[in-house]
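First the structure, which I've put down as structure tokens, then a few questions once you've had a look.
Here the complex is missing a single protein chain, while all its other protein chains stay put.
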Amino acid sequence: MTTTLEPRDAVTRRGIMRAGAALGIGTLAAPYVIGQARAADIVKIGFVDPFTGPYAAYAHNEQLGANMAVDALNAKNGILGRKIEMIVEDTQANVGVGVEKTNKLLDRDNCDFIVGTVSSNVSQAVAQVCAQKKKLCMITGGHVDDITGTHCSWNVFRVCNTTYTVALATAATLVKKFGKRWYFVVADYSFGHALHDNMLAALKSLGGEEVGVSLKPLGTTDYSSELIKAKAANPQVVGCLVGGDDELNLLKQANQFGLSKQIPFVVPLSELETIAALPPAAQAGFWNLEWYWDQPDVPHVADFVKEAQKREPNKVPTARTMFGYVGIHALALAAEKAKTLDNLKVGDALSGLELPPEVALQPGKHYFDPATHQYVGGDFTGEIKAGATYPKLMSDVTYQYATALQAPGVVCKMTTA
Amino acid sequence: MVLLFNVSNGLIVGLFYGLMALGLALILMLNNVVNFAHGGFMTLGAYIAYTIEQRFGFWAGLVVGPFAVGGLGLLGERWLIRPMYKRPGHLYTLLLTFGFALILEDVSRSIWGAQGVPFAIPDLLNSPLSDTYFFITGYNVFVVFITGIAAGALFALLRFTNIGIRIRAGMTDLETVSALGVNIYGLRALNFGVGLFLAGLAGVLAAGRLGLDPTMGQSLVLPAFVAIIVGGLGSLPGAILGGLLIGVAAGITSTYWAAASDAVIYVIMGIVLIVMPRGLLGEEGIGE
Partner (left out) sequence: MSGPVARTAILREPAPSAITAGIALFNRHRVSVVIWLLLLTAPVWLPLVGSYIQLGSQVLVFALTAMALNILVGYTGYISFGEAAYFGLGAYGTGLFLKFVAPMTLPAVLAGVALGGAAACLIGPLIMRRRGVYFAMTTIAFSQLFYFIAEHWNELTGGEDGLAGFQRHAIDFGIATLPLHDADFYYFVLFFFALTAGIIAMLLRSPLGHTWLSIRENARRARYLGLRTDWYVWAAFAIAGTLAALGGSMEALLNNFTSPQDLYFIVSGNFVIMVVLGGMGTFWGPLVGAAIFITAQDYLSSMTLNWESFVGVLFVVVVLAFPRGILGLRRNGRNGTKRGQSGRDQRVRA
């Protein structure tokens, strides 16, 4: 300890520090001040999504859809004649950050509504924060059942399907196609748990059995020990109940171990973003999506795809784009119907609200179930044949309208504000 | 059978930890820097290899990635770490490299995107060698092979070349080495570069097996710390040994109690610190 810091000129540094501090305080205060001045004549929508982390690709498309809806509304009359401003925050697919950002959007920015989320656990946490602060919250993409099931609440609405609906749409087909002995690799958080419960129940009701299960945290990069266990359990099917980059890593390693040639690896709930990122060899097979861009017989879908491609050429919109689009439009429609931004009244208007076909973008009648606040969507199941290229991947797509939203016996006691 | 697979799988994972720990320990011992950014440089090496791979194929990427990161290490040492040597204590290099870890992760994300990218490996390596022992894939054998060469070359360098002898001498007593007329600035820069070269190599090898995304390094750098502590402070073979040990321990644990396999390496570290506070191969008086 014989060295010392070199002495520097104190006056200059103090000067710099003062100037820096003044600048810092100025810049830090400015956005708040400006934000307050403009608050009266705009509708603020807080948008929380995981723009970094394993679900980044999904978040990107949800924001794309939300932006399309906001721009379309602002080009006409906004909401109740007011322009919409979307304030976007990154949750990093992390519950703690999600809670923090939602608090910020409500406390600092005084947002009128909260929209967004991809991972189920963040959805649950965001819904809880909104309930505590009595704000409407439109969950676009967290599938766990209890958000509109046992924990349903006056202020929470959800666009994407429940895991129960997904399991119902896929289990029978998968068992018939591949077999009854299943091994599950499950994302170790609320989404994985819920989908696993529902898949397992469906499997058992079809006479199938589970030969083993592995739980892995979100963001896992190494699935080798799970694959070893899966192989040792000797299943007929490996059900992959993971999403995003985790799904990519799992399928990539299964391919490297040569396992996917011996055992089919199926993903009951998949997304086009992930499929598109897989190597062609891993794309072939049976897939289930919540929305598909290629619906030649359904009006307005082609326009929607064209509009999305204006913003992002060479790509097609996905289920996530639709979730963001529907979420914003539904709030706008409800606010117009209620003729107010008062969250209680908008909530009442949303409950049971049927969306017009240019918003719903899929066949059938689509509305927010008044009993649970769950949007009634659907599933697009189909096959990707060898040689198919993006974006025209799936063939023989069948559409299943979501008839059952929650498992029998699940009771939603709607809370009131 | 499952246990056997998990042990050998743990060995591979342990090799990655060991390779990371080796570079970290090298930098720690001569440059006196805990390089928090090691994981960031590892990821960067993998991404550079990925970019090269798109054009020139896997083998070019495998060579260019580590060297690019090693070169960045030389520059970074010169402009950022070297001014810190005259500061007392270790705090500033810790903070500096911590800051760099954050910047590198974010830069990787900005350039290559937040979603993972597919880092392809040659078909030759991309299949198991046997159906029963499906776990022994060509790529795993390749990883063992390359890691062995890298570690062997490093130890040969340290043992038989003039530079290596000076590096080892510098780890023991830098002042005397300097007094003997050795350019210790050059020596330390070179050493830093070599350490990061190993990080880059680990990155490229890991990317072929795991998913390549911006946070890949973050999950490997802390086990590498543990490998150093368990293997013994001040010992390069200890770093590799420590890495293998915790890798295997995690593998065994995942057979019986998968949920504990992440935590078990830290428990092992606790036990080692109680039973042999200097670590397995640690030298007396270092870090105490």
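Residue numbering begins at 1 within each chain, and the chains themselves are lettered A and B in the order written.
Note that contacts are C-beta pairs under 8 Å (C-beta built on N, C-alpha and C of every residue); 3 or more make two chains touch, one makes a residue touch a chain.
What you are looking at is a predicted structure, and each value in this text was computed from that prediction instead of being measured.
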**Item:** Hidden partner chain, touching residue among A:I79, A:A125 or A:L353
**Value:** A:A125
**Prompt:** Out of A:N74, A:N103 or A:Q309, which touches the unshown chain?
**Reply:** A:N103
**Item:** Residues of subunit A (touch criterion as defined above) contacting the omitted chain
**Value:** 1, 4-5, 7, 10-11, 13-14, 17, 21, 24, 27-33, 35-36, 51-52, 87, 89-90, 94-97, 99-101, 103-104, 107-108, 121, 124-125, 128-129, 132, 188-190, 217-218
**Message:** Give me the subunit B residues in contact with the hidden chain, please.
**Reply:** 28, 32-34, 36, 80, 83-84, 87-92, 94-96, 98-103, 105-107, 110, 222, 225-226, 228-229, 233, 259-260, 262-263, 266-267, 269-270, 273-274, 277, 286-288
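Everything below uses one rule, namely that only the chains that are shown with their structure count from here on.
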**Cα-centroid distance, subunit A relative to subunit B, in whole angstrom** = 36
**Asked** Considering the complex alone, what residue numbers of subunit A touch subunit B?
**Response** 1, 3-6, 51-54, 56-57, 214-215, 219, 221-222, 224-225, 228-229, 231-232, 244-245, 248-249, 252-253, 255-259, 273, 277-279
**Fill in**
The residues of subunit B that touch subunit A in their complex are 1-2, 5-6, 9, 12-13, 86-88, 109, 113-116, 118, 120-121, 126-128, 131, 134-135, 137, 139, 209-211, 213-216, 219, 251, 254-255, 258-259, 261
